[in-house]
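Step one of this worksheet: look at the structure below.
The other protein chains are all here in position, but one chain of the complex has been omitted.
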Amino acid sequence: MKAALVSTKLHHLYRNLIWRSFSTKFAMANSKFEYVRNFETDDRCLPNTWIVVRVDGRGFHKFSEKHEFAKPNDKRSLDLMGKAAGRVMTEFKEICLAYGQSDEFSFVFKRDMDLHKRRASKLMTSVASIFTSAFVFHWPQFFDIPLKYPPSFDGRVVLYPSTQNLRDYLSWRQADCHINNLYNTAFWTLVLKGNLTNAEVISLKVL
Amino acid sequence: MKAALVSTKLHHLYRNLIWRSFSTKFAMANSKFEYVRNFETDDRCLPNTWIVVRVDGRGFHKFSEKHEFAKPNDKRSLDLMGKAAGRVMTEFKEICLAYGQSDEFSFVFKRDMDLHKRRASKLMTSVASIFTSAFVFHWPQFFDIPLKYPPSFDGRVVLYPSTQNLRDYLSWRQADCHINNLYNTAFWTLVLKGNLTNAEVISLKVL
Amino acid sequence: MKAALVSTKLHHLYRNLIWRSFSTKFAMANSKFEYVRNFETDDRCLPNTWIVVRVDGRGFHKFSEKHEFAKPNDKRSLDLMGKAAGRVMTEFKEICLAYGQSDEFSFVFKRDMDLHKRRASKLMTSVASIFTSAFVFHWPQFFDIPLKYPPSFDGRVVLYPSTQNLRDYLSWRQADCHINNLYNTAFWTLVLKGNLTNAEVISLKVL
Partner (left out) sequence: MKAALVSTKLHHLYRNLIWRSFSTKFAMANSKFEYVRNFETDDRCLPNTWIVVRVDGRGFHKFSEKHEFAKPNDKRSLDLMGKAAGRVMTEFKEICLAYGQSDEFSFVFKRDMDLHKRRASKLMTSVASIFTSAFVFHWPQFFDIPLKYPPSFDGRVVLYPSTQNLRDYLSWRQADCHINNLYNTAFWTLVLKGNLTNAEVISLKVL
């Protein structure tokens, strides 16, 4: 009780002497400067379109070398990518499909969803951040060696008006995946099993 | 030599039997679907403006409770935020100033910089991702308890045409910082030293 | 021949004395300032969407009074609007449908069209300008009294991803047309045939 009494007095002190002047001063400063909020733009995605957010590893060629990724594909890395994507889908129930390959992952939001008022910046930064966070957080579950430095992923938003456009987007990423995989498999087979150097394989000019 | 011979045969095999058909097929598929790239928009920031990227913690009220942050301010958290911001500035030399408070951080890019062609999506997702990555990566250096789940930050881009606008932006964040700090300091003093409950403080309706 | 000779000398004069210095000077000035072109933004409309450009009369309440339009509808004005819309459709074969009412007209571009690279600003300003030009140009064919001052129309672009969205847009304009028409017909019948004043009709508070 006594404590409460003291605190009530304390609160009166605040109210009467300090708070009234300081809070007013800061609030006035705040409202004086608040006009800068008007410089933010409204970047809501067109309604009734499929929203695709794609994240891409930044500088992953170097990152994979520094962390000695297996060639042509590193299962640990692919599994970790999948784990990170799962985390994104857990946080955003509005995502209906995700597709990944190499150091990229695409997330498809339902076309009628209204999360974050469909603001492009909010969606792409949140997805990129959650994906990155989960990638770093779960790293020890998939790799024996520790992370040498924090990796990162950039992101973008693309809108597809029709379901056919969305299918073609996914087909595009899939074809890209096969082309790269076939190339990498052939390349690294020639290097690892054919005993050629990287430069020799490139000089063959077949691939 | 022998190995090279084998690999050369192998490569002929690839070239003659497999590669020619598959690579063509996939490349054709790729080019057939590549039209979907045209749906990406050009979101370059207006030249000669200050580009501010601000990241904000997503759901940090819950996050700070789960990780038992000290009230009103948790030094470990603030130091970690600073560390993460430092990482962003190390990766982007084009950032000339950063200012943070609570669970947010603002990064100011030089107005004449041309990184990533000033594309807004590239800049904000990269900053949000690097910041998040460093936050998780360096967590153990600042906290004794392990992270319970991966935290995330969203981001946005705002352009300021004049230096005065930029100053006012920073003043706005600073005034916001003081208001919140004063409130939180008073609130938690009443709770922690005045023995009031959260509800009781709120019911005082002074703050 | 003689003339050609003179002109050739003249041309040498230009080349040797004047042109070389002036053109270089201006061309340099031009290229020095040309950087300002980079401030233009790329506002291409999302592919595979219906592009609707709607033009609206600016200050047409006053305009219709000044030119003594018949109430509730002025046939001459509606016919002139139709004529102007026809002109827009003649210039843009990519428009597949137009719908007008009162002082507004909507133009629907085929969803796969690529005119002007689908740049929103080019499309909406061209449509607004052609419409206005034809409206003024053909005025005397529809009205006995001369135009008292130049009328104008603003414009906007709206994208519709699905055909159902486009249908609903047209239904929306049509419902709007009926509501206004019913209101105006009732209102002006009470005024013109019921001998009420405008104020009296409004005071009835039925409409």
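Before moving on, here are some points about what is shown:
So that you can tell them apart, the chains are marked A, B and C in the order they are listed, and the count of residues begins at 1 in each.
Convention: a residue touches a chain if its C-beta (ideal position, glycine included) is under 8 Å from a C-beta of that chain, and two chains touch if they have at least 3 such contacts.
Since we're looking at a predicted model, the values are computed, not measured.
Panel shows chain A; residues 38-39, 41-42, 44, 46-48 of it touch the chain omitted from the view.
Interface residues of chain B facing the missing partner chain: 46-49, 159-162, 165. Seen from chain C, the chain kept out of the figure touches residues 3-4, 6-8, 10-11, 14-15, 19, 22-23, 26-27, 29-30, 32-37, 39-40, 55, 58, 87, 91, 120-122, 124-126, 128-138, 147, 149-160, 165, 168-169, 171-172, 175-176, 178-179, 182-183, 186, 189-190, 193-196, 200, 204, 206-207.
By definition in this document, only the chains that are shown with their structure count from here on.
In this structure chain A contacts its sequence twin chain C using mostly the same residue numbers, the overlap exceeding half. Here the two chains linked by the largest count of contacting C-beta pairs are A-B.
Chain A and chain B have Cα centroids separated by 9 Å. Multi-chain contact residues of chain C (touching two or more other chains) are listed as 46-48.
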